[in-house]
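Excluded from the complex is one protein chain; the other protein chains are retained at their positions.
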Amino acid sequence: MISWLWLIPTLPFLSATLLVLFGSRLPRRAVAPLGVGSIGLSALVTALIAASFVTNPPAGHAYTQVLWTWISVAGFQPQIGLYLDALSLVMVLVVTFVGFLIHIYAAEFMIEDKSYSRYFAYMNLFVASMITLLLGNDLLLLLLGWESVGLCSYLLIGFWYRDPTNGLAARKAFIVTRVGDCALMIALFLLFTKLGTLQIQDLMQRASVAWPSGSTWALAATLLLLGGAVGKSAQIPLQVWLPDAMAGPTPTSALIHAATMVTAGVYLIARTHVLFSLAPAAQSAVAVVGAVTLLLAGFSALTQHDIKRILAYSTISQIGYMCLALGVGAWQAAMFHFFTHAFFKALLFLGAGVIINAVDDEHSIFRMGGLRKELPVAFWTFLAGGCALAGLPFITAGFFSKDLIIWQAWSAPGGHPALWIAGMLGAGLTSLYTFRLIFRVFFGPLGTPVTKRPGYAMKVPLVILAVLAVVGGYLKGPLFAFLHSALPSTIEAHVGSLTETGSEAIAGLLFLAGLYLAYLFHLKKRSLSDALVANPIGRALDQWWFAGWGFDWIYDKVFVQPFIWAANVNKSDFVDAFYTGVGRVAETSYQWLSSTETGRVRWYATVMAAGSVLFVAIVLLW
Amino acid sequence: MQPTFYIAGGVAVLSTVLMLTRLNLVHALLYLIVSLLAVSVVFFVLGAPFVAALEAIVYAGAIMVLFLFVVMMLNIGRSAAVTERQWLTPGIWTGPVVLAAILILEVFDLARGASAGLGTGATGPKEVGIALFGPYMIGVELASMLLLAGLVGAYHLGLRKTEKPEMQRDTGIDEGRADTGRDLVLAGTDRSARAT
Partner (left out) sequence: MRRNLIFVLMSLEVMLNAAGLAFVVAGSRWHQADGQVMFVFILAMAAAEVAVGLALVLHIYHRFKSLDVDAISEMRG
């Protein structure tokens, strides 16, 4: 059973190829089963393999399946190999299962689109690439998957390519993640040069032997790996692409930019955790990046108007939590938060898609309202997801995972009270912006009227994800026991004055505080929020946070404008002058020659006479 | 012989210059005829009686008469004189005079080295006939084909005279068209195609 591992990435890849080649000739009723079914089959195979793995674990709790040798050059022989352990199994399960639900949703969401088959081709290709990334035995294969998901992200963000702003958003996403990819590639070069292999398990072994803790090579390699992760996972300073990536269709935003692709960076760091434990400074850097990001994104989410941008900033913030966990050494907590986040974030995005579809493509939450009665299924599922995101105590999965991270930010070996405070503050912000969103959209007077209601293909995935968002938290125990075989468990180093229950209690209080403030400002007395924005300090803060703390403006001034200036200066340098000069010479000589052809007989006769005189003179005088 | 040669030569040059500077078309033609006859006399003095006769009969007789026919037919003597007066400013003679002066100088330069001896004895029609039907046979055939082509071309070009109404319509169409430059050459062939 477990030898069917290679089917998991192959099935979506085959489906993508078929859709690319024949998709435009197939009717919609044939494209949807092919596109959705391939992911469904992948999910089924994954579930079977998972069952087999859990009941009958292979030796060392890891299974390697080498398919063939990719390149064979002197000393460098990367293979196409798949490596299955608890970490990759959990992630592949989530990717295929949530992917399957999102594909079902997309089958109805995109039904009216002209390029139906192209959409499913891209989505299937994405899932195939993501699974390749996750199951890759070799860092080179992981890089292949990494680049492919970047490509698919570009293709899907710019799916409606006829609108140039979508193309700009897609290019921005690709270029910004490319910066991260460069760091990742340099890291791979460094690792190969120093350690001689890129095969992950081999690499980890050789690194722990060759490099002492705190060595500069390990520090350099891990900082570069962090650079790559920061790009793909949209953390500071490369987080600017994710809010603009909301230009793509909503199922894309749900799949790629909430549940799966943006967690690739988290996976990378978790996979190479041995290297990170050899470089504590880099690991602290991961934690600091995570903490800063979750706060910045939280403040930005508080001021956004577009429902999808609020959720995008929320994603950036939650991945900040995952990075924070990785940074303090809480590996399993990070994976647990990934697990629950995939469910409730996908749920929130799919719900947002239902809402946007229903109110005729209106995106601003200030123009919506009172949708509680109109879209009941969407309301209850969205409420479940929102409570999970904000961390409603004991009921929702988000509470368990997020609060565990915050507690471990205090207690883990790499933990620090400042990180704990950041995490708590972030939790309060999360609750505040989530309920701002819910109160504005679902409560209050009716805003834009509802024109379309969702069908079953859109409602069923919402319900399934909502159930998972609620009960997922209870899977913490089994999940941790399962992950123990792949990731080291976290010891509680400094407990000190705070206990886990105490931390959870404070988090619960912050949840309620956020809920109450949101209720006050956005339902009971909406004039209060208007007054807050009208106040000069409030307005300045609002605009600054709305623009994402000015990162786009800084990048524009520092990178984009000088580049354009240099390109313009370079447009007419001396090499170009040579080529334009050739053209200009040809044109001038053409002008001269054509001016001799006047059509006047007298002119021709004169010129002929003068020419003959000249010839006679030459003959005479020579 | 010598004085006849110089007088006839002088008459030829003078009458050609006069021909070039006349305003009236018919006067210029008559001066040209005089010039050709003078050249015929020169030929006779040089000992080529055959071409002298040929020049007088064919050139001055047939070709110039053809010119006269066309000029009389177009009947533009008076109006042409008026326009010629407009066009013939003294300034336009500078270019041709300069070029001609250079050419004359070159001719004198070339002629300096040659010995000046007029040949005695005439080369009569008999020698010319032998030469024509001997080595120059192919030239004769080619010339006859050229004359045939000229004959047929002139015939067709002239044929439009009998199709005046059609020609009127054609010029109407031609003026309606944007590019009319092609008609100078194609016009005749088009109409001849329609005629046959």
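In order of appearance the chains are A and B, and numbering begins at 1 in each one.
Keep in mind that, in the parts below, a contact is a pair of C-beta atoms (placed from the backbone, for glycine too) under 8 Å apart; a residue touches a chain by one contact, two chains touch by 3 or more.
As the structure is a computational prediction, the values presented were derived from the model and not from experiment.
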*Hey, which chain A residues sit against the chain that's not shown?*
594, 597-602, 605-606
*Which residues does chain B use to touch the chain missing from this display?*
16, 19-20, 25, 28-29, 32, 35-36, 39, 42-43, 46-48, 50-51, 54-55, 58-59, 62-63, 66-67, 70-71, 73-74, 76, 80, 83-84, 87-88, 92-93, 95-96, 117-119, 121, 123, 127-128, 130-132, 136, 139, 143, 146-147, 149-151, 153-154, 157-158, 160, 167, 171, 174, 179-181, 183-184, 187-188
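We take it that only the chains that are shown with their structure count from here on.
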*How many angstrom lie between the CA centroids of chain A and chain B, rounded to a whole number?*
91
*Flag every residue of chain B that touches chain A in the complex, lowest number first.*
95-96, 99, 102-103, 106, 109-110, 181
*Note which residues of chain A are touching chain B in the complex, please.*
599, 606, 609-610, 613, 616-617, 620
